[in-house]
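A protein chain is absent from this complex, but the other protein chains hold their places.
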Amino acid sequence: MEEKKLNLTLKIWRQAAPDAAGGFQEYKVYVSPDSSFLEMLDELNNELESQNLDPIAFESDCREGICGTCGLVINGHPHGPIPKIATCQLHMRHFKDGDTIWVEPFRAKAFPVIKDLMVDRSAFDRIMEAGGFISVNTGSVPDGNAIPIPKDIASEAMDSASCIGCGACVAACKNASAMLFVSAKVSQFALLPQGQPERYRRVQAMVKKMDELGFGACSNTYACEAECPKGISIKNIARMNREFIKAKVKTEEIDV
Amino acid sequence: MLKLDSKVPTGPIEEKWTNHIFNMKLVSPANKRKYDIIVVGTGLAGASAAATLGELGYNVKAFTFHDSARRAHSIAAQGGINAAKNYQNDGDSVYRLFYDTIKGGDFRSREANVYRLAEVSGNIIDQCVAQGVPFAREYGGTLANRSFGGALVSRTFYAKGQTGQQLLLGAYTAMNRQINLGKVKLYSRREMLDLVVVDGVARGIVVRNLLTGEIEKYSAHAVILATGGYSNVFFLSTNAMNSNTTAIWRAHKKGAAFANPCFTQIHPTCLPVHGESQSKLTLMSESLRNDGRIWVSKIKGDKRHPNDIPEEERDYYLERKYPSYGNLSPRDISSRSAKEVVDEGRGAQGQEAVYLDFRDAIKRLGKKVIEERYGNLFEIYQNITGENPYEVPMKIYPAPHYTMGGLWVDYNLMSTIPGLFVAGEANFSDHGANRLGASALMQGLADGYFILPYTIGNYIASERPKLVETSHPEFEKAENNIKNMINKLLSIKGKRTVDSIHKELGRIMWNKVGMSRNEKGLKEAIEEIKELREEFWKNVNVVGKNEDVNQCLERAGRVADYLELGELMARDALNRNESCGAHFREEYQTQEGEALRNDEEYAYVAAWVFKELGDWELVKEPLEFENIQLATRSYK
Partner (left out) sequence: MGWIANALNSSIGKKFIMALTGVCLLLFLIIHLINNLTLYGGPELFNTVVKNLEGIKPLVRVIELILVLIFVFHIYDAIRVWYGNKKARPINYKINASAENSTLFSRTMIWSGSIIFIFLVIHLRTFWVSFNLGHPLAQSHNYYEIVVQAFRDPVYSLFYVVAIILLGFHLKHGFQSAFQTFGWNNNKYFPMVRKLGDIYTYIMVIGFASIPIYFLFFYGGN
């Protein structure tokens, strides 16, 4: 696999601290097409370090597209121009020699920049803590096979559950809305029999928290679905809307 | 000299855990809220422990260096989780899972622990189902199973190829519920840098706030480390970029014995290395071996395209050598066999790789079924390599994946430091010299949901530990040591980047303390690691300052620990003059090249006690096999 290396120009957002002013800096790199995007940044960082310069802060962990830690906006696309992958799965063979690549952090009021390309996505955890669970204590549970779950329901719940919490939906949405993320969790539990007891409480609590944290509202552009590395469907948002409206109309509990 | 007491209860193996539960002391419900427990790490073991202890009423402080608890590397486990449910009516039982695990671990694990693991395995599935984990189902609505390496029954539960993710999210949501109820307080972006021991008892931890650089001190009545494994000592491994040994290593240096450090698993099905800039290796789930056939060309140096190699010129070496287990042979055997054929010069197209072929499975089951079973794995593969595995056989090669070694713990999962408990991959407990597929998730959750909640209660009820204020001199001392180390790292201002030293260490480890080891290589490795360590402390360049987000500093601290751990791994491997499980010493093999165990002299857990750098004391915990007869492992 002796492919020609690529000459690229990177325009990368540098910002020293949350309240510091940021701007783009230009870097020239010479990179193998087999290398991944983040490996290219690793190499660039090693280069910067050997010149005693501050390396570019960006986050990544599993580098397999499952932990949801990475997330850069590359040429305007969260996780880059190739659909259904996370930033760590983007390989340089998708770029051409001589390309200029713009790299920006996720931008949303609810995801403030920490440094360079690192953002604070803890708002997602706050939403999950508000209600994204099934209240069962360890031990007090029936046998795994006690409740049969139709295969299609289980796999639809699995599709919703495959969200990696990376925040690309928020980054892609012109309104910085978190509806795809929240709805994926609401859907997973709304579909499964185990989730029924808290079904209406959960959706109200999570939506309330989401609104408090400063995410925008959904305007159905479906950019989230297009950019989601796991292809989470906007059907989840529809389901959450339905659950929410039902919860407000049907239940007698007034304030959740 | 330290005496190791495994605290295994007496009585028949089937009754040990039940009796132990009854015999353990309890903390009254009203008193639980008076006790604080620190949990470091929020992967399967950590999150499940934090959630369950919170449910019981303890005040839990959970720490993770990630931005969110959900990022822990448990999330990347693909294949599944074992449980002795016998839903398939194929002859499974607690005893068989116990037997398979002991045998798979090549008789280097503690019987009582493994039996308990098998015993609670069913409860884990029930618990996860109740949490809303969307396990795969049959059309009738019951749970589906698949088979996995090292077993002849189908006992693996799975959620697509993302089982680890779903189980972790289950534990994460359970913990979130406790956070919401105020019973768990989560400290994210905190990296544990030291354990505080007062009067020989674990009293708290010191962490660095990764956003501000502030050194923070936390005290508690008990400390649980669930910080994962140390495969990243090899630089290239399937572990996440940030997985590290720092928490357990620093606890080791504070007195916790480190057991079997040389037992590191090399996973047979990973993507081959592509080049020098590579940052990590990607695992392809072992479940692929259910339907994929592994082969290489019979001809040395065969550069032909795999599809041009006719059937009769293919060597399905696992099926040939191990007819009954075939492609489902345990990981250590599969990995070593791959290395063998590559060393013979028969690697795929001359590379360090072998083929994993789905041609026959697609013919037999149809593309749709294969897509349903492995679709997402195939996508990952195609994305990374640019090749379509439906048409061209995958290329795979072994890579460091899991570390069976870890801090020594007794039956209660307590280390040699009272009050310090260790769970999940971070401890050494259940997998012996080799872990079977789909058993890591099982162990992590068993420790967190069903074992620690009991044994911690017992510790607290019987010892009644007192809380030590963080103003105690030991806390100050630990804080100052950490600050000094950080200042030292930042002031060296040498010529080499942290990564370059880490890569060099990785090469030493992979070549000499990797898949097969020999005395000469291990001795060289020890010297080379020492030299590299000196080089590091003289010539590393850590840029930036402490009071900032400084990823370079984070990495430097971790590499400093690897440079010490690497030496201990080599020493342990050198001490163990036998081949067992993942530890293969070239001097000790049968005529056919199979691992040759030495039960007379090495049927023990090697627990190393840190004295000073380069000086460890070996303490042995003899392993007694009362239920399963020691036998040569055979998968033929």
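Things worth noting here:
We call the chains A and B, going by the order they appear; numbering starts again at 1 in every chain.
Everything that follows uses one rule, which is that a contact is a pair of C-beta atoms (placed from the backbone, for glycine too) under 8 Å apart; a residue touches a chain by one contact, two chains touch by 3 or more.
These numbers come from a predicted model, not from an experiment.
In the whole complex the chain that is left out makes contact with A. In the complete complex, the residue from A:L10, A:V136 or A:A176 that touches the missing chain is A:A176.
For the options A:A86, A:I114, A:V207 or A:I232, the residue in contact with the chain missing from this view is A:V207.
Listed here are the chain A residues that touch the chain not shown: 11, 13, 24, 73, 75-77, 81, 102, 104, 107-110, 172, 174-177, 179, 207-208, 210-211, 214-223, 226-227, 234-235, 237-245, 248, 254-255.
FYI, only the chains that are shown with their structure count from here on.
In terms of their C-alpha centroids, the spacing between chain A and chain B amounts to 27 Å. Chain contact summary for the complex, chain A toward chain B: residues 1, 17, 31-32, 34-36, 38-40, 42-43, 45-46, 48-50, 52-55, 57, 59-69, 82, 84-85, 89, 91, 93, 114-115, 118, 120-122, 124-125, 128-139, 141-145, 147-151, 154-155, 157-158, 161-162, 164-165, 188-189, 192, 194-195. Contact residues on chain B toward chain A in their complex (touch as defined above): 48, 51-52, 55, 66-73, 75-76, 85, 87, 122-123, 125-143, 159-160, 162, 164-166, 169, 172-174, 176-177, 179-180, 186, 188, 211, 240-242, 274-275, 277-280, 282-283, 379-380, 383-384, 386, 449-450, 453, 493, 495, 497-500, 541, 543-544, 548-549, 551-552.
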